[in-house]
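All protein chains but one are shown in place.
To keep things simple, chains are lettered A and B as they appear, and every chain counts its residues starting from 1.
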Amino acid sequence: MVASSPGNNSAVLRWAGLVLVGLTLLALPFALAGVGTAWVRITNLAILFIFLSLGLNIVVGYAGLLDLGYIAFYAVGAYAYALLASPHFGLHLPFWAILPIGAAVACLFGVLLGAPTLKLRGDYLAIVTLGFGEIIRIFLNNLSSPFNITAGPQGITLIDPVRVGAITFGRTDIFVGLVFSGPVKYYYLLLLLLLAVIVINIRLQHSRIGRAWEAIREDEIAARACGINTRNIKLLAFAMGASFGGVAGGMFSAIQGFISPESFVLVESIMVLSMVVLGGMGNIWGVIAGALLLSFVPEILRYTVEPVQRAVFGRMLVEPEVIRMLLFGLALVLMMRFRPAGLFPSRLRRRELTQET
Amino acid sequence: MAEVLLEARGLTKRFGGVTALSDVSFTILRGEIYGLIGPNGAGKTSLFNVLTGIYAPNAGSMSFEGRPLDRLTPDRVADRGIARTFQNLRLFGNLPALENVMIGRHVRTRSGVFGAILRTGPTRREEADIARRARELLEYVGIQRRADMLAKNLSYGEQRRLEIARALATEPRLLALDEPAAGMNATERAALTRIMESIRERGITILLIEHDVKLVMGLCDRVAVLHYGVKIAEDVPEVVQRDPKVIEAYIGGSPA
Partner (left out) sequence: MDIFLQQIINGLTLGAVYAIVALGYTMVYGIIQLINFAHGEVVMIGAMTALTVIAGLAGSGVPPLVIVLAGVLAAVPVCMAVGYGLERVAYRPLRHAPRLSPLITAIGMSIVLQHVAMMVWSRNFLAFPQIFPNPVFFVGGAAITGVQITIIVLSLLIMGALTAVVFRTRLGTAMRATAENPEVARLMGIDCDRVIALTFIIGAGLAAVAGVMVGSYYGIAHYTMGFVLGLKAFSAAVLGGIGNIAGAMLGGFLLGLVEALGAGYIGDLTNLCHLPWQPDLVAARCAADGHLVLFGSNYQDVFAFLVLIGVLMFRPEGLLGERVGQRA
């Protein structure tokens, strides 16, 4: 992509805008904490879902491979963290050591899954990845006997919070008169990681590898004729996507302090897919918007639907959880039908829409 | 005698009970434009697909620049220096024209994931070089003004030229064009002919499948004729044109 050289004014404006966004993001947790600490936690989870969506976006959006078992990599990262930093095995590795391990293990699983299946046609690949996700979940549920590896359905508790030097993320600290609760600290850590993830995504997209992914998505035969080793490049997409999932999983473990297989069911995979589809496959900012939308709207509904229903009907008719799931399902159906490029089509796609007669 | 660039011996390709290619042998010399003609269903595109590794032949062997070309995957074939276009156009429709050509540079460049993430010096230099050469190629085929347009929104003739630019980006020694003039008007055809001549002047050998016999006869150094998967003639255009077997094939007899 070639940006036309912006004038001085617009450059200043852009910087001003960035600074403004930055300041807002920095002040956000305090504003949210004013409403309720729950909202800081919700925001943190939303950021984790942005990680996941951006990771899945590499696989689905760039390379065009429909992965329905993506949450398995999240699970692998989460369990890697939990097993290496909890009383379960008595291991307590520091987070900066585990996070890369989690990413690497998830990446390995990505390659293990991808190597035999990537030659399959798209819809078959989708079903196989779905099966893979289920297999991982079944193993997590059952690997508690005869040797207790995953603690089965009870899950793993007392997972170490992140510690960096003297700062423990689980605790509340007061610093220059501001209250930094655990979730607020995690928010800043996640924000930092998110920045890195976004930069990595943008750089990958506008690179030789990113273009190769898009080429495969657009036309695999032509991609091969251009000398692209489609098998390796697809595997790379799987591995990269899985690594992102692994990192997100590790952070999830640390933040929650408790994980169980229940957090890694198929519906979660579909949720992430909905976020990618809603925002616009292949479009980083769209995907982020999609993840934010589908993270926050259900939460807002949770806090509004119940009182509204009680006020209007005198009782609860539709649980917020159901509304949440209907939202995901309908997002997939309606987007494919009416806006396949997503709610927020990239500039490229928008140009394409205006060009068409 | 000029140096042999590509040699194929006894290529045979069957699909179920249909024999698309039957014991086809030919040689292409470095620097020439070699035409391949034949009625519909004669096996021309099948030959292309065997040559570029999309199909594995049932029998026969190929060598390119003296090295065997058999059982290579399409990406390895591209790496060896054979680029192609497709009869029905296979562009990356939702990507800008420039990026289409940049993807063609894939096989001649090396940057990986880590280079991209860290944006290292070599990666940045390579990236700049990729973009520069892609622009040059767009200019070469005369569609530099379409660089930022999505490939699918280009006119038909422009798409054909874009596909040639993408193929040239792989730095081929042999450029295989599958009916590049199909659907073009007379002006576009003339422009295409000039491009092909200039490609040859750059030292790139061309293998050309074409329906338009007049275009082939005017441009090619040598022409082979396929009919029902069998090579029935091969010579300079003037001789092939007068070959009774060829005339028979085009007028519509069945194979003997």
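The definition used in the following text is that contacts are C-beta pairs under 8 Å (C-beta built on N, C-alpha and C of every residue); 3 or more make two chains touch, one makes a residue touch a chain.
Since the model is a prediction, treat every value here as computed from it, not as a measurement.
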{"item": "Visible contact partners (per top-of-document touch definition) of the missing chain", "value": "A"}
{"item": "Contact partner of the left-out chain, one of A:A46, A:L68, A:L204 or A:A239", "value": "A:L68"}
{"item": "Residue in contact with the excluded chain [from A:G17, A:P87 or A:G122]", "value": "A:G122"}
{"item": "Positions on subunit A contacted by the hidden chain, ascending", "value": "64, 66, 68, 116-117, 119-124, 126-128, 130-132, 134-135, 138-139, 141-142, 145-146, 220, 266-267, 270, 273-274, 277, 318, 322, 325-326, 328-333, 336-337, 340"}
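In this text, only the chains that are shown with their structure count from here on.
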{"item": "Chain centre separation in whole Å, for subunit B relative to subunit A (CA means)", "value": "43"}
{"item": "In the complex, subunit A residues that touch subunit B", "value": "1-2, 200, 203-204, 207-212, 214-215, 218-219, 221-230, 236, 240, 348-349, 351-352, 355-356"}
{"item": "Touching residues (chain side subunit B, partner subunit A) in the complex", "value": "52, 54, 73-75, 78-79, 83-84, 86, 90-96, 98-99, 102-109, 111-113, 115-117, 119, 123, 126-127, 130, 147-150, 152-153, 166-167, 169-170"}
